[in-house]
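With one protein chain held back, the other chains of the complex are shown just where they sit.
The block that comes next holds chain A.
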Amino acid sequence: MNPLDPRFSLLPVPDRTQPKAAPDPAFSGRSFSDRLNGAVGEVNTLQNVADFAAEKVMLGELDLHEGMMALQEADLSMRLLVQTRAKALEAYKEIMHMQF
């Protein structure tokens, strides 16, 4: 996510502007739970950013579109997380019902 406004730097937004290094074969196997934890953390940050932006829009310190963009990002990231969780659970159940 691009920081919408310099004032957002008050919040710990993960810096994803730097290009990712080439996948190191020694570390390419990041565990699923690490990835999931990171994703949940990012979604949480986006929710906090959206709340912060909404308050600033109410006080007239940010423009409306910035607040709406932050809310939309929070909404979509939450939807993606919920769907990912549903898919993961579905896969888990399928494996559970496998006959060996």
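General remarks:
We take it that a residue touches a chain if its C-beta (ideal position, glycine included) is under 8 Å from a C-beta of that chain, and two chains touch if they have at least 3 such contacts; residues count from 1.
By our rule, contacts and distances are computed from a predicted model.
Hidden from the displayed complex is a chain whose UniProt protein name, among "Dihydroorotate dehydrogenase", "Multiple sugar transport system permease protein", "MBOAT family protein" or "Flagellar basal body rod protein FlgB", is "Flagellar basal body rod protein FlgB". Even with one chain removed from view, chain A keeps its contact list with that chain: residues 47, 50-51, 54-55, 57-60, 64, 67-68, 71-72, 74-75, 78-79, 82-83, 85-86.
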